[in-house]
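The next block holds one structure in the form of structure tokens; read it before the comments.
All protein chains but one are shown at their positions in the complex.
Here is chain A:
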Amino acid sequence: MKKGILLIGLMIAAVSSLFIGVHSIPITDLFHLNVQQEFILWQTRIPRTVSLMIAGATASVSGLIMQHLTQNKFVSPTTVGTMDSARLGILVTMLYFPTASILTRSVVAFIFALTGTLLFMWLLQKMSLKNPIMVPLLGIMFGNVIGSFVTFIAYKKQLIQNISTWLEGNFATVTKGDYELIYLSVPLLIVAYLYAYPLTVSGLGEDLAINLGLNYRLVQLIGMTIVALASSVTLVTVGTLPFLGIIIPNIISVYYGDQMKETLAITAVAGSLFLILCDIIARVVIFPYEVSVSLIVSILGSLIFIYLLWKGVNK
């Protein structure tokens, strides 16, 4: 029923996304495209739409996993320093291996992302915060510390321009040949789905999870590895997408609950749909120019985020 509507919505949005852009490709011409139209479709439109779908799904599912791992609804890779740590990794590759391939960059970014996330989890455990609002705050502070370190180094080494490309998610530059790494997220999402039940059990908290015989530390590590890998891949190919990882899982949770086995797929679909819609807005709002999709995601996302916080506080 409702799940079906989301899926149909995603399909419609994805198809519309293919036919919106500076160069007009009317959908009616689909079966008799000229050479140039065909080139644009395959070279930029399809890569863009596909990467939007994957990035949206990945960001929201990563958020969903992080929320279960920390038992906190306001946590996502962008609020616990995962993304900032990955960016530090990219800076390191730019400084020391300037000719590194996109794959090497992702691997280094992944190592930094995982280390950063583990460090945050360790801090969280040491501090045992009573107030759930404090957890994302600690995460944002932690992320900002790493972020300002990145900015400082980048400034010193005159890499600010380069590094800021990774600050904002941007799909305008996605073209055939340099975005394919994002496909790596698909098997990661499948692994997450296979692991959904243990991840939900770990969301019950350490004591209950151990009582149920779950290897809590191992599941935490697997969950964080999935998130760090997926985040690094997304960061390297399209950039950071703020808020997506928080708002989508929270909205889905209101309607479908928190049994991840039931909600993971729908969270992924909703994330893709939301991101494609934001991207369409970003492309038409000052047509024929476009704004960064991050901007649209931030505006809509921050409003929804404040609303969710408000509702959470008044519960």
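Everything below uses one rule, namely that contacts are C-beta pairs under 8 Å (C-beta built on N, C-alpha and C of every residue); 3 or more make two chains touch, one makes a residue touch a chain; residues count from 1.
We adopt the following convention: contacts and distances are computed from a predicted model.
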| item | value |
| --- | --- |
| Listed names "dihydrouracil dehydrogenase (NAD(+))", "Teichoic acid D-alanyltransferase", "Hemerythrin domain-containing protein" or "Iron ABC transporter ATP-binding protein", with the criterion being the UniProt name of the chain not displayed | "Iron ABC transporter ATP-binding protein" |
| Per the touch definition above, residue among A:Lys157, A:Lys261 or A:Lys311 touching the missing chain | A:Lys261 |
| Listed residues A:Val201, A:Ala282 or A:Val297, member touching the removed chain | A:Val201 |
| Among A:Lys73, A:Arg87 or A:Arg105, residue touching the chain not depicted | A:Lys73 |
| Residue among A:Ser16, A:Ser253 or A:Ser292 touching the omitted chain | A:Ser253 |
| Residue of A:Leu212, A:Val285 or A:Ile306 in touch with the missing chain, whole complex considered | A:Leu212 |
| Missing-partner contacts on chain A, residue numbers | 71-73, 132, 197-198, 200-201, 203-205, 207-208, 210-215, 253-254, 257-259, 261, 315 |
